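All protein chains but one are shown at their positions in the complex.
Our next item is chain A:
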Amino acid sequence: MRPILLQGHERSLTQIKFNSDGDLLFTCSKDNVINVWYSHNGERLGTYEGHNGAVWTVDVDPETKYLVTGSADNTLKVWAVATGKCLYTWEFPTAVKRVAFNGSGTQIVCITEQRMGYQCAIRVFDINQEDGTKQSKVPRHMFNPIGSKATVAAFTLQHNTIITGHESGKVALFNVKTGEEIDNNERAHSDVVTDLQMSKDWTYCVTSSKDKAARIHDTKNLMVIKTYNTETPLNSASLAPNRPYVLLGGGQEAMSVTTTSLRQGKFETRFWHKVFEEEVGRVKGHFGPINTIAVHPSGMSYASGGEDGFVRVHHFDESYFKAKPYGDLEIID
């Protein structure tokens, strides 16, 4: 099907997220605004205005009640999804690079940048689900990861345990209570980890990296299950529910884009077979590197946000669901 082009941002996209029902798509970009769209037709539902710097990260709770965003203006904000009002703001010494809800929406994890003498910090806040405006000012847990700074993080199934991706390419498990590194895989990637997304059942996750590879890790023991080697630095990786595919996006570094042609830039979304580690297809369309990819929770569509400032929502064709390019093989999601 023809993609829906969402033209609501003036600068490059940083992260996009479907809500748990998949009817809404939240997009944030460097132009300080967060947009929310109806995912089925691309109509813009509203914006969340209030940040004074590039919005780096966004996440929405499982009930689509609260939205949390982190920005380069050193703040972390909680928004009411329905009204667009900012409910609470935390302020930090440095920019917020990543936020993520846990599975039940009761906690968030946030990573702040290492800058101006401040170390990279990971904080976990409790979210007051009754009244969004009344949040505790101090974090429930806070610690500074030792070594390379963290770039991405997410909760795991284990209580008080988060999985992080680091600038060095390390993937690690931390106990947030103690700040102790439970387990790590120093050589998960050889360059900065750019994205980390959980599987539907939270048992494994996919990471993408500038080292041109994406990997599936077991979230319990950090074992690398699958590796997808591409020929371009990757900015995002996402798992397609119900179909055995991994969607990878990336492209030439933003700074060298002007010196490369569209074809050389490799600005396509790549579909890789999750189990066979083979590329099965590409979807082109962006004029710049793809910064972020998200797949609809039911797997019926996916969206990609690019350095070019556009979000493209693709609804899969009938044939995508019917095709059995590798014969009749039952693959557990």
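Keep in mind that, in the parts below, a residue touches a chain if its C-beta (ideal position, glycine included) is under 8 Å from a C-beta of that chain, and two chains touch if they have at least 3 such contacts; residues count from 1.
Keep in mind that, in the parts below, contacts and distances are computed from a predicted model.
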| item | value |
| --- | --- |
| Complex member absent from the view - protein name from UniProt, among "Ubiquitin carboxyl-terminal hydrolase", "Eukaryotic translation initiation factor 3 subunit B", "small monomeric GTPase" or "DNA-directed RNA polymerase" | "Eukaryotic translation initiation factor 3 subunit B" |
| Touching the absent chain when the full complex is considered, from A:Glu91, A:Asp218 or A:Asp317 | A:Asp218 |
| Hidden-chain contact residue, picked from the options A:Thr47, A:Ser136, A:Thr203 or A:Asn242 | A:Thr203 |
| Absent-chain interface as seen on chain A, which is shown | 157, 201, 203-204, 218, 220, 225, 274-276, 325-333 |
